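The complex is shown incomplete by one protein chain, all other protein chains being positioned as in the whole.
Chain naming follows the written order as A, B and C, and within any one chain the residues start at number 1.
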Amino acid sequence: MVFFTLGYAVIWILILGYTALIRSQQSKLEKQIVILEERLREQERAAES
Amino acid sequence: MSDQLDVIGVSKQIGPKRILTDVSFSSITGELLVITGPNGAGKTTLLRLIAGLSKKSSGQILWNGSCYGIDHGSLGYLSHKPMLYETLSVLDNMVFFAKMYDRFSMESIERLLERVGLWLYRYEPAAVLSRGMQQRLALARTLLFDPKLILYDEPFTGLDFNGQKLLREVLEEKRANSIQIVISHELSLLQGLPHEEMKLLRGRMVREGVSCE
Amino acid sequence: MSNYFHRVLLIYVKDIKDEFRTFDNLLSTIIFGVMLVFIFSFAFQLTDLAVDQAFSAVLWVSIFFSSVLAIQRSFAKERENNVMDALLLASGDRGIIFLAKFLCNLTVLLLFELVVVPLLWIFTGISALGHIQAGLFIGSLFLGSWGLAAIGTMLNGITIQLPSARLLFPILLFPLLIPLLIGVIQCTNTALLGVSEPLSGWVYFLISFNILFTVLPLVLFDFVLEG
Partner (left out) sequence: MLEGWKKFNFWVLMLLVPINIYLIFLYAPVEKTMGIVQKVFYFHVASAWIGLLAFVVVFIASIAYLANRKVQMNHLALASAEIGTLFISCTLLTGPLWAYPIWNTWWTWDPRLTTTLVLWFMYVAYIALQGGGTAENRRRFAAVYGIVAFINVPLVFFSARWWRSIHPIVVSGEGIGLTPKMRFVMFFSIVTFSFLYTYLLGLRYKGISLAERINRLKAELSQ
């Protein structure tokens, strides 16, 4: 029983942990993209004026 | 006998960066084409594409109407980096490359080394030579055979006064039966040599076919 | 075609000459191998393990680890001074460079074994000298070195162009060598202990493995040295 529980725990910890990790990573990246795009727009505006 | 090099709509992209965009030009035997432009304009990349050392993303590079890779067979390349085996002696470097090009003859190697002024240094390993001497040795290697297409990437860099004079002689002499493409920002050194000029800016051609005396 | 192999030979001869010119490198590889062999045999002695049985394992582990040192230098000469470009232009085919480097590495490995194997023999004091199958023993050394040199040369062509070459090379190399390790240890062990097992199968397996992993890198080397 111990090994059985351990076996399932390992699988779910790994899979859910990985999913959570890449999801959080992704939202971070999305935020960064928004900022970068804004900076790019600003740069273009500065170049025009 | 006249050969023709056609570069048609060549682009090169590395990752997110566009190095070259839609570059086109043609050249025939007898021409000396000078490519100018600021650092990072893609000049070296263009030369490496023509040499087949690097792969283009799109477009065509044709020699007498057909594609070729690195197996061009009659292509000379002189870079500002001497590209020599540092542990091998001057003579061994020459002998090795002469054999690779299937043009091995001790007399012609002697003649070439005499010409670039390195015959007396023939047993020195290339590593101990000065920058200018290494560059002269690289020039001698280019002259080992008769390339129909010669590419020069900032060839004047590192050359002393005599070396520069020598290179100008070579440029003049090779005009008869080869296409020559030179990257250089020291246009003053090319004075007196009739040439075409082409300017690259951020990977695009901005000016082409200006003849200069 | 003869021109193709002529160029392979030219580069090979140049590299071998260079290997001897910078003899200290070859020497330190050999010394490293001798050291490994010594440590292994000694450790086995200390634990009173049967050395006869362990001989081939010790031998091949030592060769695998030392080969990392030997092979890792194969493209160093070309890298130092951008000579690779000049060599590429002169040879006109990337496969030529692969074959030449592969042959050079194979030669170096065989030279290395020439020193290390007799030493290991002495250290372990292996008793089964009577019924050793010499042909099979030498053949297995050759086959193992062949596969090692072929895969190693290709991977070194990759890692030499990356900043973390030294760490990456063994990580990439060893997983690919597992089938070779299994086969070669079988062969060496049988050659030594003279067990009359159907062994020719392993020899054929090693030969096919080696041919596959010589042809495959030859095809893929264009992508490795694209620049």
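What we mean here is this: a residue touches a chain if its C-beta (ideal position, glycine included) is under 8 Å from a C-beta of that chain, and two chains touch if they have at least 3 such contacts.
Being a predicted model, the structure only gives us computed values, none of them experimental.
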item: Chains shown that the absent chain touches, full complex; value: A, B, C
item: Hidden partner chain, touching residue among C:50, C:134 or C:178; value: C:178
item: Residues in subunit C touching the chain absent from view; value: 151, 154-155, 158, 161-162, 164, 168, 171-172, 174-176, 178-179, 182-183, 186, 197, 201-202, 205, 209, 212-213, 216-217, 220, 223-224, 226
item: Those residues of subunit A which, in the complete complex, touch the missing chain; value: 1, 3-4, 6-8, 10-11, 14-15, 18-19, 22-23, 25-26, 29-30, 32-33, 36-37, 39-40, 43
item: Residues from subunit B at the interface with the omitted partner, ascending; value: 14-17, 57
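Going forward, only the chains that are shown with their structure count from here on.
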item: Separation of mean Cα positions, subunit C and subunit A [Å, integer]; value: 43
item: Centre-of-Cα separation between subunit B and subunit A, whole angstrom; value: 48
item: Where subunit B and subunit C are represented by their mean Cα positions, the distance between them in whole Å; value: 38
item: Junction residues of subunit A - those touching two or more other chains; value: none
item: Subunit B: positions in contact with at least two other chains; value: none
item: Subunit B - residues contacting subunit C, complex; value: 48, 51-55, 70-73, 75, 77, 79, 81-88, 96-97, 99-102, 141
item: Complex contacts: residues of subunit C adjacent to subunit B; value: 3, 6-7, 10-11, 14, 18, 21-22, 77, 80-83, 85-94, 226-227
